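These notes concern the structure reproduced below.
With one protein chain withheld, the remaining protein chains of the complex are depicted in position.
Per-chain numbering from 1; labels A, B, C, D and E assigned in written order.
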Amino acid sequence: MRFDGREANELRDVQIETNYLKHPEGSVLIQVGDTKVICTASIEDRVPPFMRGSGKGWISAEYSMLPRATEQRNIRESSRGKVSGRTMEIQRLIGRTLRAVVDLELIGERTIWVDCDVIQADGGTRTASITGAFVALTIAVNKLYEEKDLSSFPVKDFLAATSVGVVPEHGTVLDLNYIEDSQAEVDMNVVMTGANEFVELQGTGEEATFSINDLHELLELAQLGMTSLFAIQSTALGEIVERIGK
Amino acid sequence: MRFDGREANELRDVQIETNYLKHPEGSVLIQVGDTKVICTASIEDRVPPFMRGSGKGWISAEYSMLPRATEQRNIRESSRGKVSGRTMEIQRLIGRTLRAVVDLELIGERTIWVDCDVIQADGGTRTASITGAFVALTIAVNKLYEEKDLSSFPVKDFLAATSVGVVPEHGTVLDLNYIEDSQAEVDMNVVMTGANEFVELQGTGEEATFSINDLHELLELAQLGMTSLFAIQSTALGEIVERIGK
Amino acid sequence: MRFDGREANELRDVQIETNYLKHPEGSVLIQVGDTKVICTASIEDRVPPFMRGSGKGWISAEYSMLPRATEQRNIRESSRGKVSGRTMEIQRLIGRTLRAVVDLELIGERTIWVDCDVIQADGGTRTASITGAFVALTIAVNKLYEEKDLSSFPVKDFLAATSVGVVPEHGTVLDLNYIEDSQAEVDMNVVMTGANEFVELQGTGEEATFSINDLHELLELAQLGMTSLFAIQSTALGEIVERIGK
Amino acid sequence: MRFDGREANELRDVQIETNYLKHPEGSVLIQVGDTKVICTASIEDRVPPFMRGSGKGWISAEYSMLPRATEQRNIRESSRGKVSGRTMEIQRLIGRTLRAVVDLELIGERTIWVDCDVIQADGGTRTASITGAFVALTIAVNKLYEEKDLSSFPVKDFLAATSVGVVPEHGTVLDLNYIEDSQAEVDMNVVMTGANEFVELQGTGEEATFSINDLHELLELAQLGMTSLFAIQSTALGEIVERIGK
Amino acid sequence: MRFDGREANELRDVQIETNYLKHPEGSVLIQVGDTKVICTASIEDRVPPFMRGSGKGWISAEYSMLPRATEQRNIRESSRGKVSGRTMEIQRLIGRTLRAVVDLELIGERTIWVDCDVIQADGGTRTASITGAFVALTIAVNKLYEEKDLSSFPVKDFLAATSVGVVPEHGTVLDLNYIEDSQAEVDMNVVMTGANEFVELQGTGEEATFSINDLHELLELAQLGMTSLFAIQSTALGEIVERIGK
Partner (left out) sequence: MRFDGREANELRDVQIETNYLKHPEGSVLIQVGDTKVICTASIEDRVPPFMRGSGKGWISAEYSMLPRATEQRNIRESSRGKVSGRTMEIQRLIGRTLRAVVDLELIGERTIWVDCDVIQADGGTRTASITGAFVALTIAVNKLYEEKDLSSFPVKDFLAATSVGVVPEHGTVLDLNYIEDSQAEVDMNVVMTGANEFVELQGTGEEATFSINDLHELLELAQLGMTSLFAIQSTALGEIVERIGK
């Protein structure tokens, strides 16, 4: 039994509230246990300079935390005048993985801005961001699909993310919360598609290492979590689900 | 009748949900019509350099908007690498007005960080921030009061803020929403205490001017709004209200 | 009697030297007691991006202090790499209030850059900047009026600024110098037009409050100061005065 | 056969020249095909603020490219005024993986600065940096070990890195050069220890995905490359090798 | 005859008004033709980190231009967020040359901040800054000498600067104004002491070169200008002159 009473292979309670905000084309509030993230998707009718004239669209993600999302207050990155390395890594990850399940040619020369703002953090903020951002993005893409009468639905498959890790005394566990994450010897973020393919795999041992057998065990747990996450995303998306991959 | 059906002297619907977040010493979600702001108050056991050794505390405020709090997505200030003039003006205003109703000597050498993060904007974000921040601050101060067994309660009086303005075809109105704000000839932010004293008065005519009579009319409307706001704050604070000014 | 021997309702000695510099279209050195500010107005034949194609002009103001304008040397904002919140507030105020008395359509798609550089500070630098900048701007606009043969004179009315405040032991006073400003319980900046209308009213109690009666007293003093300031501006402008509002 | 004539499971030619520079405690020039990186290790007698008083040391890495290391000239990050997200990700990776094989308590309160400066780039700069930095670090640690007479040798095991990927028409290949890297559907960086344990695994499909079977194939290739890299590091380190893990 | 009617070996009219500002320990307004610079010297009771504990003082110079000191308005360096290369070169030059004639040990662990703010520019702003800054510095040092009862006077000799150059159709000329400077093939700044020794010599041909004979001619002209400048500085300093070099 883990700190919060979960089994090793058990996700935290996940809730996704769609159309959480009034202005964005797509928005959700995702809660994974005590981790809460507002994810929005905004459509802009132009692409970054390096994409101009390509006829393709782009997905760009930004990630931030409220100063008091955490136990200790963090200094705002706008006050520091620069974005931290950690933030950059996370927002590059979110953008990259979302792009893997979207047909950018169907989008046309548009940018979809995905913003993930963590309002409360208890571990797993980057994976919750991806899982929530997929839903916000799909809602925004659906608007585009309907308004612009696109030939096919640009979202090709589901996408979700979770973490797995090795925690002392608890071994291999699924969906680490903050306490587990801070004690973990191995921490792995897994991003997968509805077809059970990997989009991203990031396994790290900060002051430890892991064997090929550890890897297998971790990936099995991750697979288990994915199945639940896809089901929750489906419920949140409602009828739009029918269009994914079509 | 105004765009949203209100009378000239009518506030929008105001709701304050206390203890909205898990980590901060004080937190609220304040909604003023479609404007939604998360206000938190965090207590840090030291003061900025210019206050060290003074025996007094400090209140420092920061204000930000999510990129898609607005109709058009805004670029994050962390990405720009600097905080805009507008943001600086607002956070200086929030800090300054809160300090007017708190006995900083009773706080001791501590900083109370007040963070106001607008998650949805529809006009009046700075006044909603002040009204909500007062509640978050009072909850945090109450924790300090109880834990440190302070001799008196450091919050001396209520504090709330609202806007009044002159809008073409509608004349003098209370609590402007975004559409009204963007059309207003005169825009005035008023911050007052429970004793009906002014803490801050900022009246501006961007491409217009106002007379002393306009001023009187505007201030009467503001006074009306304040009475309602203090009542809503009281309800949100519950029993803590008894300690204010004692 | 105040520290410097003035009555409560007495301005400091004000002098405005026009055409102080060789290159700018308009320039003055304004002295308000020991506060000295160089104000220049420069005309540029284009507008900022958000105004392009509007057919209207823009007025943009910048404010700065020499490092040793003050008792203690200040670090340059260029060395710090960023402009302080205080500076931003002041330059936004200067630009906003000047725009209220200028017909921007008559200016055409041009920017008038107003630069206020404080070379010596003894309180009231922002109000001296506005009073001086109005004269520099009017001189520059007059050149434009003559050279471009504009249909009407774009400056519609006079504009001046002063401060009033409540100082312990001295009560309500006009035109605070540095010592008074640093002791003031209430500090109010008032910007008015020649028609006795308000353009901006900013009253602040840092750790104090003020009543509606205090407000009335303060505004009466301000009105008194304005009358003198408009007369001094008229003398400085000479014949150009005839064109204002025509 | 690949573009440069290699087999799918063949590393590029790897050379490590030790003591390449005069001033640093440890330095190498590593060449992996046409990729050339200068790696240095510098010992500083203090740790970053968050480590002070812990009795432990720290390893901090920085990564940069000369502007013309690449086909097209890159703007210097010092001219841009900020470090890119890609650079931050890489330097965090280098530091994190090196820390996994060093006993930071044995180092004492010292920082080892690892600098990886790419002077010529042809793919795999981050993995070449790790492989070379390990050697530079071990040389520097050896000096510390001898001069300070440490109780044990702080480097616990070998550490090397390589890339594997899936390239169209060539399938699964080891040690991608620039052309292969830019065409790859799947790109995976693998960092391993001499004991064949993983320290870091980063697999990415930019606009593609990969299955569990692909993963197995990729990891087998990586394992093959590691064996060669450890041998080349051993030769470069000479007698110091005997001390590793002792 | 030159554009402004001067002979080749003639300085522009030079005026130095001492004690120009109220707050600084030393200040002057220097005018060299139409070039006008406010120079101040401020004494701070500590030195930069690299000098602490040395028992010696330091002189640090900063240089800036008002935006409209020039024909075309310049963007403020504080708005750009960084200081230009030209500004850095000039302020390093001013500081370095002043340090050559001051006994830093006599100053004790103090920093003298020298600020040169160009309010009107017509060529030769850096040399006017040095000539004026010497006077402001000497006045400030004199205050220190008297107040702290120093054993000797820390200023060892006079210091002045001027420019010489080769201008098409006019040949070798002394003290170039803006028009001459912009046409010059060779431009040389010379900083000398009262003992006719060089402190700094900076000769540049932007798209031209100069021979050893040109150099001799230029230096003779410079020497001539120096004699006048030292006399003007002496007059400005009055009785303090007696203490220099004693």
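What we mean here is this: a contact is a pair of C-beta atoms (placed from the backbone, for glycine too) under 8 Å apart; a residue touches a chain by one contact, two chains touch by 3 or more.
From a predicted model like this one, the values you see are computed outputs, not experimental measurements.
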item: Partners of the unshown chain among those that are drawn; value: D, E
item: From D:Asn9, D:Ser64, D:Gln183 or D:Ser228, residue that would touch the chain that is not displayed; value: D:Ser64
item: Residue in contact with the excluded chain [from D:Val14, D:Val32 or D:Val83]; value: D:Val83
item: Which residue of E:Asp45, E:Glu169 or E:Glu207 touches the chain not shown here; value: E:Glu207
item: For chain E, residues in touch with the removed chain; value: 82-86, 88-89, 91-92, 96, 99-100, 104, 188, 193, 195-212, 215, 219
item: Residues belonging to chain D that touch the chain removed from view; value: 21-24, 27, 34, 38, 40, 42, 44, 62, 64, 66-71, 73, 76-83, 87, 113, 115, 117, 119-120, 122
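In this section, only the chains that are shown with their structure count from here on.
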item: Interface sides of chain B and chain C: same vs different residues, half threshold; value: same
item: Chain pair equivalent in interface to A-D, over half of contacts matched, among A-B, C-E or B-C; value: B-C
item: Relative orientation of copies chain B and chain E, as a Cα rotation angle in degrees, nearest 5; value: 120
item: Rounded Å distance, chain C centre to chain D centre (Cα mean); value: 60
item: Gap in Å, rounded to a whole number, between the CA centres of chain C and chain A; value: 51
item: Centre-of-Cα separation between chain E and chain C, whole angstrom; value: 34
item: Numbers and ranges of chain C residues touching at least 2 other chains; value: 82
item: Touching chain combinations (by label order); value: A-B, A-D, B-C, C-E
